[in-house]
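Of the protein chains in this complex, all but one are displayed in their positions.
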Amino acid sequence: MVTSVLRRIRVVVGSIGDDIHVVGITLLGHALRNAGADVIQLGIQTSPAEFVAAAVTEDADAVFVSSSNGHAGIFCPDLVAGLREAGADPILYVGGNLSVSAATPWDEVRERFARMGFDRVYPPRTLPDQAVRDLAADLRARGSSDLPEQGSQNV
Amino acid sequence: MVTSVLRRIRVVVGSIGDDIHVVGITLLGHALRNAGADVIQLGIQTSPAEFVAAAVTEDADAVFVSSSNGHAGIFCPDLVAGLREAGADPILYVGGNLSVSAATPWDEVRERFARMGFDRVYPPRTLPDQAVRDLAADLRARGSSDLPEQGSQNV
Amino acid sequence: MSDQVSNEMLDLDELRAQRASVFHRQLSREPYDLDEAWDFARSNAERCGMAATLARAKSTGDTVAIPRAGVAHWDAQLELMRTLSAAGAGVVPITVDSLTRSLKFEDAAKALAQSTPDRSVLNGYPLLAHGVERTRELISSVDRPVIVRANAIDLRLVAETAFASGATGFVSGPMYATLEYSKLGSLEVSIPNWQYIFRLMGEYAAHGVPIVEDAIGFAQSGTCSVPSLMHVGVVLDALIMAGQGVKHIVPYQMLQGHVAQDVAGCLAVGTLTDEYLAKLGFGDVRTYVASSDWNGAFPSRQPDAYGLLAANVLACAIARTPVNYVKTIEEGIGVPTAAANAASIRFTRYLTHLISRQAASLISPEVQFELELNLMEARAILDAVLDMGDGDPVRGSISALAVGVLDIPFSPNVHVRGNVLPVRDADGAVRFLDRGALPLPAAALRIEAERLASRRARSGSGELSYQDVIDDLSFLEFEEPTLPEGGDPHS
Partner (left out) sequence: MSDQVSNEMLDLDELRAQRASVFHRQLSREPYDLDEAWDFARSNAERCGMAATLARAKSTGDTVAIPRAGVAHWDAQLELMRTLSAAGAGVVPITVDSLTRSLKFEDAAKALAQSTPDRSVLNGYPLLAHGVERTRELISSVDRPVIVRANAIDLRLVAETAFASGATGFVSGPMYATLEYSKLGSLEVSIPNWQYIFRLMGEYAAHGVPIVEDAIGFAQSGTCSVPSLMHVGVVLDALIMAGQGVKHIVPYQMLQGHVAQDVAGCLAVGTLTDEYLAKLGFGDVRTYVASSDWNGAFPSRQPDAYGLLAANVLACAIARTPVNYVKTIEEGIGVPTAAANAASIRFTRYLTHLISRQAASLISPEVQFELELNLMEARAILDAVLDMGDGDPVRGSISALAVGVLDIPFSPNVHVRGNVLPVRDADGAVRFLDRGALPLPAAALRIEAERLASRRARSGSGELSYQDVIDDLSFLEFEEPTLPEGGDPHS
């Protein structure tokens, strides 16, 4: 069901670092495309530098970083630093499975990535539609005039 | 395998009060008989008064009270009082499943029945052989000269 | 009522007289006003009735999971029922404590007074101590049909109170409650008590309140039993229920951990109950087979208990029984916490959901084999029992029990011969080691013996004995890792 909530919005998607989990980013890409976005799918094992390069050259409105293998904490700081250095300021989300142990409290994890500089930090099993809704809202908040009004949202 | 650790020892066995669990006392009876004891099997749903009467008229050396349904705490006080009143002092054991909830700590339960006057209080899943060994030891401690020596135990 | 106990329907005036006398003797009061009770129960059953829930499941191929649960305190009982409903229970239970079951209503009330929401001194809900008004409130506060669970030889006032309070399900019958649950009670004494209850259910049904009754039969509890023998008890209970006008019956299959035999048992008990109900003229009775988790000792370790439940759910899901009575991962420990009970329901529903859709692909030839053996054996015993009563199941049961044509293993009841011994074969299916005086056909005996040969071959002496029966008590325990390389895993 293709809608146009994210018409003309450019989103970079990929799994960071040594992460090889592909299913989540595949579904995310689909959902974003179904919502009308232009998706730049970087796939698995994407280095922080590759993310930065794509964000800059593709003039991305948003960057979706996925990490499932527990190593987000190792690679994400370089990504955030890289974007800052490049003067890029896309909306920056991270999700997947961000801590190593099943025993780590979620609040601690969210806190850590929020402090790192991510605009939103998603717990495991976040539905793609959730991210689409959030992105639309954040873009509106940033004043992206292209986006349809709140009332016309139909995700 | 019949041994003679408990030769000529008279043991009353039964489930107390409204308890209908029969498997445990059946196995206990077997084990005691195999160890040489004379077993007076009262079966399920035995009232405190019936226990006392059997202990007295059968001149029991020991009384094994079983309760699995959680109501031991309701019926056992009458049994202990009854034995005292009747001037009977058999070795007195209780076992089965003595508390109502899965959340009750065992120490609390043991404490409670020990204070009530039981010589030994057994947790669920006690092996019958354990009780036979304990009884032999307690009888020796009470000076039952009939019993074989420690060394000849072969349970 | 004829003077001799029989399957004849109790006269309505006679029921009235009995009600007056039993309420007077046991509770020193007048019987509940049935017209008033029917009014409440009718609208309650329309809101949330067990018969409707089971009928829907039977027609759609779903399975309704039903836990067991009862605590003394009212608030805790409500909380418990709500937790179980949220976890996916299709019907929620009120398990009655065993003091109340033994008619010690005042002792139960005392124990209730000592209980708090956090600590129950009783092993169930003291139904009489709470009474009709409070229990109506309880039942009205949950969004599921309610079954009251109790077993004893005289549950007349428990049943009266349950039905008047809005329970639309009740458990058990004379065979189970007497022969598996009582030391001294005889069928002569207990059957009339149960007929009173069934007749009352019939009246509720006639006044627009269908009540479901579980026929547990000889669901051998504590040890294993041969399925055909268990079915005989179920069918006899069902015939006695139907005789008094009960219209919704749940034939029970206790699961024993041998999946193919358990599946066959679920199929057989439904077939047999329907067959004999029709034969005796009760063709209008509706049945809903229930599988019920293993009724004997559970392993105490949680993962093991999950494993045992898994084997049971599997059988239930392959047989696609409309009802599944669920035990818990704390069964081997004590009355379960609400959380453990909810987790067990959740587990059961997940696995049922996964397996039941593939049920057809898991029916093995062995299921068919067990099913045929079951039917052959159960019919032989049932026909003999009915013959001994000239077609009357009540008279037949009483006479058959006396001579061992009805007989069960490990009964705590003094009227049972107890010459029958069940034993597991090498695979774990339950067979007759000793059939006592049960009238089994020669063909069945031959098959039973053949199947035991495999275990015989393994046992040292080549002969199976009572010790093997005792060993079977721990069939569902798995104590130590039996690793290929042996050795002590805990070192």
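All chains are identified by letter, namely A, B and C, in their written order; residue positions are counted from 1 within each chain.
Going forward, a contact is a pair of C-beta atoms (placed from the backbone, for glycine too) under 8 Å apart; a residue touches a chain by one contact, two chains touch by 3 or more.
This is a predicted model, so every value here is computed, not measured.
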Contacts of the hidden chain among displayed chains: A, C
Contact with the hidden chain (one of C:D62, C:E160, C:D392 or C:D472): C:D62
From C:V259, C:V335, C:A384 or C:A444, residue that would touch the chain that is not displayed: C:V259
Missing-partner contacts on chain A, residue numbers: 18-23, 26-27, 30, 43-45, 69-71, 73-74, 97, 99-104, 124-125
Sites on chain C contacted by the missing partner chain, in the whole complex: 52-53, 56-57, 60, 62, 64, 85-88, 90, 143, 257-260, 299, 301-304, 306-308, 310-311, 313-314, 343-344, 346-347, 349-351, 353-355, 357-358, 360-366, 426-429, 476, 478, 481-485, 487, 489-491
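The rule is short, and it goes like this: only the chains that are shown with their structure count from here on.
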Chain contact topology (line, ring, star, complete or other): other
Chain centre separation in whole Å, for chain B relative to chain A (CA means): 68
Distance from the mean Cα position of chain C to that of chain A, given in whole angstrom: 55
Contacts with two or more other chains, residues of chain B listed in rising order: none
Touching two or more other chains - residues of chain C: none
